[in-house]
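Yeah, one chain of the complex is gone here, protein chain that is, but the others are all in their spots.
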Amino acid sequence: MNSESQAIDEIALLEQMLLVRAYEEAIVAGSVAGKIPGSCTSVGQEAAGVGVVSALHGDDLILTNHRSAAHLLARGADPGRLLAEVMGRATGYCKGKSGSLHISVRELGVMLTSTIVGGELSLVTGVALSQKMLGRTGIVTCFFGDGAACEGIFHESLNLASVWELPILYVCENNQWQAFVHRRETMKTEHVADWAAPYGIDHATVDGNDVLAVRNAALEAAEQVRRSGRPFLLESWTYRSRGHFEPDDQAYVDPTEHAAWLARDPIALSRQRLIDSGRLPREEAVALERRVRECIAAALAFAEASPLPAPGEMTTDVYA
Amino acid sequence: MNSESQAIDEIALLEQMLLVRAYEEAIVAGSVAGKIPGSCTSVGQEAAGVGVVSALHGDDLILTNHRSAAHLLARGADPGRLLAEVMGRATGYCKGKSGSLHISVRELGVMLTSTIVGGELSLVTGVALSQKMLGRTGIVTCFFGDGAACEGIFHESLNLASVWELPILYVCENNQWQAFVHRRETMKTEHVADWAAPYGIDHATVDGNDVLAVRNAALEAAEQVRRSGRPFLLESWTYRSRGHFEPDDQAYVDPTEHAAWLARDPIALSRQRLIDSGRLPREEAVALERRVRECIAAALAFAEASPLPAPGEMTTDVYA
Amino acid sequence: MPTLTPFAAIGAALAEEMRHDPTVLVFGEGVATKRHELVDEFGPARVRNTPLAEGIIAGTAAGAAATGLRPVIDLLFAPFLCYAMDELVNSAGKLRFISGGQFAFPMVTLAMTGGGWGVGAQHNHNNEAWFVHSPGLKVLMPSSAGDFKGLLKSAIRDDNPVLFFIDLALLHQPGEVPEGEHIVRLGMANVLRQGTDVTLVSYGKTVHACLAAAAQLADAGISAEVIDLRSLKPLDGAAIVASVHKTGRLVVVHEAARMAGVGAEIAAQVAEHAFASLRAPIIRLGGPDAPAAASHPLEQAFAPDVPAIFAAALSLCH
Partner (left out) sequence: MPTLTPFAAIGAALAEEMRHDPTVLVFGEGVATKRHELVDEFGPARVRNTPLAEGIIAGTAAGAAATGLRPVIDLLFAPFLCYAMDELVNSAGKLRFISGGQFAFPMVTLAMTGGGWGVGAQHNHNNEAWFVHSPGLKVLMPSSAGDFKGLLKSAIRDDNPVLFFIDLALLHQPGEVPEGEHIVRLGMANVLRQGTDVTLVSYGKTVHACLAAAAQLADAGISAEVIDLRSLKPLDGAAIVASVHKTGRLVVVHEAARMAGVGAEIAAQVAEHAFASLRAPIIRLGGPDAPAAASHPLEQAFAPDVPAIFAAALSLCH
């Protein structure tokens, strides 16, 4: 990729990250106001999500989990229908039945989202098996956390993907936290990527707060999966800037660590880089931010105006 | 260890291996005759079991699984009470409630035997936690198969043992088979030991058909666990000479591989080494074999003469 | 009619459905070894051995089912389902609803239950009621070779996750299987014997004990109706209620423990919907609330037997 197309890309990526941030901030504000249920926000992890999704093809599939806003929005999901889902409205992508924690958008290839930690790891092998056996071209990307990597299903999933040679791009967003427990308390290694090697799965760790670094690493990794038909594990080294689930006072968080990561905020980093290099004039940055705010305001209005599901929806969609 | 004590040891080890073999052969014969239910025999794996158990202290604990005869007998279990258990008699170690697949003998420190593949891996961390928290000295040895290593609980167990620094000697008897599936079909690596490294767990692979090599590797490994209070994974590279569960025609087994391993039978190897080196006069070997046969014949007579459990036993021992 | 064991009937159903639909595939620990004739016909991609890892076997099936394949998985013994509960219950059973209907899960899970092999409680556990109690699943448990084949074919064609329980004691007992395309619809109980004095409801191997008891009851002048549920979910409550309207008496029989078992559900439905017709207490016969022992006599005594069924029915009629 030449620097020209990178410049263009990074502005688009920045816009997506801003959208994710604004979306999450709207949820936080709504939840403080008691209008929106709590959720697991992606604040701080925008680059990790947006960077990977930007590297995928249209026919690639995605599995994600409870912390999915960056993946969904970067994939093109309508913030209005997402917010409607979070607010339990009938116009949500899942008719309000999911709420924030397991939003799937099949039409965009965001499949089988699960909030069981490890759920995505258990399902992705089957999705990839379909791709392979039915001769479809897209690869399957599976986003999971450092916590999910501690579940036994991580081992079973990677082993099967390796033995059956399934086209899976495993993406671990290692955000240092597993709900209210720090990664340090749950594993001796720092890097989940280290756990991939013994399965014969290639792996890499990337600075998850640098959206271009993530994008480039993901382009390379996805290309390798596409070429080889085999799994690859990419780890994004990043940080969960807000609490586990809103509201969360983060009293248990080490303020020094927190401050160090806030100083490396992925949006601020990318914005500064674009401005410093002259690729993004300051007034354009401001315009970008305004556009994003307006988009989320409209989305919120749509969601708030949307009807709640009819009572009968309690028992529909149980059986096919 | 000097060669003198090794010589003495190896004869004792050979006797134990012969006992295991004779025990299993009695079960096979009884099962062909319809007098004993089928079971998972340890034939071919006698050195792997006997060698490790010989390296343990009296206050060490053992967890094992469905293929446990070598562990139980080497630990000093009474073949009569074992056969009684296999035959469902009231005099069995578990009152006939277990049958062959999950024989525990608490008085010998053989704890919580489970036939759920992976069961031993899920329980051993708790047993080791008790040892550690209650200030007991013995370490805990956990025997499991190469198949069990594919279960997710393997990952969870090793990770927790590492993070909590539990005194566990994991012993994988990699016998190449997982019921009716060859190891090659289930993992890319040959060696389960390779899977231990990323947890920060030290590991080694030993020729599981050489009882002295196993014993020495186990002495070293157990000593390291004792000294460090941390887990170690020892893999015995061995072979399941008979089928998975009696009867089994092994039609699915590659005869070349089978023959190559039979040529390395652990009992024949040890016997030959002792005879060739003059440490075991041929007539003593014959006497040894006769003693073992008599012992098993007496055990079988005891088991056959033992009563079946009273009908009321169907509902005892459910709650404490 | 040709005679097959349920083991062979399952094999025939698999082969026919794999011929009929190229998206059907089967995998599990040793499936390709034990059903090598399927490998010969359909190739190793559609008949696969797996690593020993029930969770990922079931999860892979759910993921594949949602995206175009129709997997059948063999999880061997019912207690091993414990390792696959998340994938079966939280994923296959719930993700259709959670996603607002975006996905369907046409998959079948095979598992063996019950005594007969003498290997104790970690292989022998009738836990089918767990799945009846879980949303979004279907649960089958046939008692005859014909139903093994016909129900499995229906299960494979169904667009929902189906648990298919195989009573181990029946697996190698030959029985008649209709030739050609033999399909048994899900959710229909089978009235195996008509009667007017007492209804015996059962499934799996205890159906045969009920039939034997009914014959003895006839000798004693009591006319027993015998209903084989076959499908535990959907449950054919209407057939049971209709029978009790006629007989006024009910004995439910299964090997599973009584507490919160399928028999409890049937008793409760009858106590609600056929109360006016009931002329006697409802009796449930089930295994004890205890793990199953390996020892042969204890194992065999676990499930209700003919004398117990006979005595229960008799006590209601006197």
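In this document, chain identifiers A, B and C correspond to the written order of the chains, with residue numbering beginning at 1 in each.
In this section, contacts are C-beta pairs under 8 Å (C-beta built on N, C-alpha and C of every residue); 3 or more make two chains touch, one makes a residue touch a chain.
Computed from a predicted structure; not experimentally measured.
Which of B:Cys40, B:Leu56, B:Ala74 or B:Cys94 touches the hidden chain is settled by the complete complex: it is B:Cys94.
Considering the whole complex, the residue from C:Ala9, C:Val39, C:Val89 or C:Ile156 that touches the absent chain is C:Val89. Note on the undisplayed chain: of the listed residues C:Val270, C:Ala303 or C:Cys317, the one touching it is C:Val270. Residue B:Asp317 is the one among B:Glu257, B:Glu284 or B:Asp317 that touches the chain missing from this view.
Seen from chain C, the chain kept out of the figure touches residues 79, 81-83, 85-86, 89-90, 93-94, 97-98, 120-122, 125, 127, 129-130, 132-136, 233, 235, 256-265, 267-268, 270-273, 275-276, 278, 280-284, 289-291, 293. For chain A, the residues touching the chain absent from view are 37, 88-89, 96-102, 114-119, 147-148, 150-152, 178-181, 185-187, 252, 308-309, 311, 313-315, 318. Listed here are the chain B residues that touch the chain not shown: 61, 92-98, 102, 104, 106, 111-114, 116, 118-119, 121-131, 133-134, 152-153, 156-157, 159-160, 163-164, 316-320.
By definition in this document, only the chains that are shown with their structure count from here on.
Relative to chain C, the most remote chain by averaged C-alpha coordinates is A. Put simply, the C-alpha centre of chain A and that of chain C have 41 angstrom between them.
Separating the CA-averaged centres of chain B and chain C is a span of 36 Å.
Residue positions of chain B touching 2 or more other chains, listed in rising order: 150-152, 185-187.
Counting partners per residue, chain C has 50-51, 53, 55-56 as the residues that reach two or more other chains.
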